[in-house]
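Removed from the display is one protein chain of the complex; every other protein chain stays in position.
Let's look at subunit A:
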Amino acid sequence: MKQSITLGKVTNFVGLGFLSTLKDLFTGKLEREDLKNVLRKTVVPLASMLLFIGLWHLGAKSLYNIEAEFKIEKALTDQGPEAADALRSCIASGDSSCQPNTLPSPSQVWDSYKSLLRDHNIIKADKAAFIEKTAVLNEKRLAEGKDAITYTGRPSFVDQIFRSLKTVFAGFLLALFIAVPLGIFIGLSPTLKSAFNWFIQIFKPVSPVVWYLLVFMIVKTLLIDSSEDSSFTISFISVGFCSMWATLVNTAMGVATVDKDYINVAKVLKLGPFQKIFKVVLPSSLPLIFTGLKITLSVAWMVLIAIELLAQSPGLGLFVWEEFQNGANDSNAKIIVAMFVIGIIGFLLDRIMLTIQNWVSFDKTEGI
C-alpha cells in the first residue's frame, strides 16, 4: 500500500506546520479548540512582527532626532545661527545632502530594497544587451583562438547573493569531504581519536578571522604563480575550515556510539569490516552526522560574511563592507536589507538541512 502524501504531512515534515493549519482555517475544517492554536501560530507571530517594526520605527525616529539636534547644535556653535537655520530647513525638506546618518527606518529600508531590485534589473538588462552585442565578435575571437570578451560591469545585489551562496556551498562541501571521513576514522579508532583530540580541541574555537589569515598565508604562497584572483579560493577554504568542526565531532561521536545491539548483529552475522561500516555503523550514525552538517551549514553562512569582507571576495559580506565604506545616503538602509537577506537565507538553509535530517533519521526503538 502506498502512503498518501498530504499537504499536512509535507508541511509538518519541513517544519512549517502552521501552513496546514492556515489552510484548514480557510477551508473551514477547523474545530473551536483548534482556533486558539491557529491564533497562536499565525496571529501571534504576525502581531509580534508588527510590534517589532513599530518599535524599530520609533527607535529610528528618536535616533534620527538626536542626530539632527546634534548637527544643528554643532552648526550653531561653529558657524552661527544662520547656518543652523539653513541646516534645519534643509533637514526638514528631506534633501539627501544633509540627512543625519543613523539607523534607517523600516520604510527607508523597504525603499532601498526596491531600489536594489531596480538596480538589479538595470544591470541584468545591461548584461543581456552586452552579451547580445558581443555574441558575433566573441564567436570570431573564439575561432581565432582568443578569449571571449566577458561582462565586467558591477555585480548587482542579487548577483552578490548568488556569489555568496556559491562560496558557502563550496566551503560546505569542503567541510563535508574533510570532516565526515575523518570523523568516521576517529570514531572507529580510539588510537586515532587520541591522536587527533588535541588538534580538534585547539582548532575548534579559533575565530573565522584567524582562520582566514591562516588560509591566506598558505594559499597565497601555493598560488604564487597564478595570476588569477585567489580571493574566492581563500574565502571558501576558510569557510570550510571554520565550519567543519561540528560535523567532525558529531560524526566521530555517532560512529563511536553505535547501539550495542546493532554491533552484536554485525558480529553474529560475521560482517566484514567494510560491510560493518557501510551497512551498520554509517546508517546508524547518519542522524547525528546530519545534525552536525546542519550546524556546519549555519556556521558556514554566519562566518561567510566576515570572511568575504576580509578576503575582498565578491558577495554579501563585501557588499555590506563596501556600503559601509561608501557612506552614501542610503548605505545604512542597504546594509539593513543585506542583514535581512542574510537572515532569511540562513533560515531557509537551516530548514532544508532539517528536512534532510528528518528524512534520514529513524527512531532508535524502531528495530528493537
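Note that in this section a residue touches a chain if its C-beta (ideal position, glycine included) is under 8 Å from a C-beta of that chain, and two chains touch if they have at least 3 such contacts; residues count from 1.
Here, contacts and distances are computed from a predicted model.
Between "Nitrate/nitrite transport system ATP-binding protein", "Acetyl-CoA acetyltransferase", "DNA polymerase III epsilon subunit (EC)" or "Response regulator", which matches the UniProt record of the unshown chain?
Hidden chain, UniProt protein name: "Nitrate/nitrite transport system ATP-binding protein".
For the chain not shown, which residue from A:L103, A:L117 or A:V265 touches it across the whole complex?
A:V265
Going by the touch rule given at the top, which residues of subunit A touch the chain that is not shown?
Counting only subunit A, the missing chain is touched by 261-262, 264-265, 267-271, 275, 279-280, 283-284, 286, 362-364, 366-368.
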